[in-house]
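With one protein chain held back, the other chains of the complex are shown just where they sit.
Up next is chain A:
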Amino acid sequence: MGLWVAPGLLLAMALTLHLAEASAPPHRDYCVLGAGPAGLQMAYFLQRAGRDYQVFERASRPGSFFTRYPRHRKLISINKRHTGRTNSEFNLRHDWNSLLSHDPRLLFRHYSRAYFPDAGDMVRYLGDFASRLRLRVRYNTAIAHVTLDKDRRAWNGHYFILTDQKGQGYRCSVLLVATGLSVPNLVDFPGAEYAEGYESVSVDPEDFVGQNVLILGRGNSAFETAENILGVTNFVHMLSRSRVRLSWATHYVGDLRAINNGLLDTYQLKSLDGLLESDLTDLAVVKDPKGKFHITLKFYVEEGNQSAEAVPLPQDDSDNFAMRVAYDRIIRCLGWNFDFSIFNKSLRLSSGGEFSKKYPLVRPSYESKGSRGLFVLGTASHSVDYRKSAGGFIHGFRYTVRAVHRLLEHRHHGAAWPSTELPIAQLTSSVLRRVNEASGLYQMFGVLADVVLVKENGTAFEYLEEFPMQMLAQLETVTGRQARHGLFVINMEYGRNFSGPGKDVFFYDRSVGYTEDAWQSNFLHPVIYYYRQLPTEQEVRFRPADWPLPRPAAIHHIVEDFLTDWTAPVSHILPLRRFLENCLGTDLRGFYAESCFLFALTRQKLPPFCQQGYLRMQGLVGTGSLRQHRVASGLLQGYAAAGKRSEDSGQRPGFQEPADQPQAPGPLDQPLTGNKEEL
């Protein structure tokens, strides 16, 4: 194969000929577009798996977005360096900047001491991440064009042909697009040209001294801009279509974070600065001879002639119109869109419709709806959980990228989704461990969920971590695991009615303390769904409104906890065990070897804990003091003392059987009555 082809020649051939195999461009199994956080994260997983991959980066270093943005240099992703815990997985819940790797030096807390770090530190971090892990990144390579080349032998029935700015082509089996959102969002209205963009506006407050400033937009960039100039301007007005959404009320990190909300203070306290709601597309800006800007309605501008003095203004009719004052500057902070321009139409990479025009349309597996084998990663993949979860941010997409990698490992390399198989007696512990430490579940609540696949006879289970829960119906085909005997899905959720703009999240009685009210928990808490069989695609698609998953056979909420520490024996563990037991129709209690011994000689069946421990010579012996506690608790009779059959057996609380469940075995005394019946 001709591996060395002059770029010019290749371009010429590409224009004139169908690319023949002999002149095929260099091939990679995986091509990653963009060496930002998501691209590097994917590169890391591909590298660890020993895959053939290449990252293409337009700039000369990773994370170029962060060299310019955010303009005021302060990241609003928290860098919590101290949690009082040593659990590295748990600590990632409050480290929103690190990428996932096996190298503890590559944790962001080693790069910045600031709670809200400087963007420069992120650039430095990403640089180290790429170089220390020796990720294969091709810098200074701007992919200008992506097309499809149909080929039946290709993994996905086609190859992706990438062409860079020099005309060099690359052929890829799988294309991973991690280019982020790079095109500033523009709104078209008369006079839009007078607005300066966030991307280029001055960040020096001196330039705003004594000015009237109008900011278009209501996101974090708008508030960040306002925050910077609040002290020197006459006033700042902010205009956007929708009401302000405070992230602590919506529980969505993309909404306005408390760190940027200084303007709300002066607006609400002193009517100094202000927020206004209007559809920007209805507006028009006219410039007067003094260079000041006046807000009017598009409708007026279209009606009258275009000269500035003659344009009617709203205040002509209504003399208390809010924006009747003239502005010195108008700044546009309307966010970014995905750059669709480099993708050929044949890739059918389209925007996500009404609600997420800024994002390309992808499936819950992050695969493009238009082209098999094209996956969108990182910020650009946020259409999956826009305004819901954290998939548009580093602390969220580091996990969705891992999920995509796991899907690819199965699809192309036959490696089933990693799982741990354990005896059923370990089920309660396995679930507890994850809900108490897992960061992926915690960040990507409602998107990634753990799945427990029950094995035949219910004696064992497989534990799969952080599976994209909207793919549940296709779980068997995309993971290579079998779900024939029932499954549990472990998700983290806020209360159904708790989050939303304008909701009072501080209302009295907001926290739930009783386990029987756990389903009304408001703060993020674990919810476990049980299905007897995999839901179908139909069931997932047409699930009840507000439900993240189809209606399960049973559901359990672990009651919210102020410390997010769900290890309390009675409030957290016991109700969870009862739920799992009732779903599986078995007894998941732990027993000491002595109890197992008794059961082994007095019953034909043993509880799973005894079967899987004691009978395999791994019984739990216990100590004298624990035995005394057992006797004291009434869960064990002091056998040494029992000379005659105890008549008060029913009064021992632990093994007492509910009257309506005569079939449930009472480990110690039930056999007595059972025998009578059988004799």
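By definition in this document, a contact is a pair of C-beta atoms (placed from the backbone, for glycine too) under 8 Å apart; a residue touches a chain by one contact, two chains touch by 3 or more; residues count from 1.
Everything below uses one rule, namely that contacts and distances are computed from a predicted model.
Name the absent chain as its UniProt record does, using one of the following: "WD repeat containing, antisense to TP73", "Coatomer subunit gamma", "Thioredoxin domain containing 16" or "Trafficking protein particle complex subunit 11".
UniProt protein name of the non-displayed chain: "Thioredoxin domain containing 16".
Touch as defined at the start, partner being the missing chain; which of A:433, A:485 or A:543 qualifies?
Within the whole complex, the residue contacting the unshown chain is A:433.
Contacts of chain A with the missing chain: which residues?
85-89, 420, 422-423, 426, 429-430, 432-433, 436-437, 495-498, 503-505, 507-510, 512, 515-520, 522, 551-552, 554-557, 567, 569-570, 573-575, 577-579, 581-583, 585-587, 589-595, 597-598, 600-608, 613-623, 625-627, 629-630, 632-633, 635-640, 642-645, 653-661, 663-665, 668, 670-672, 674-675, 678-679
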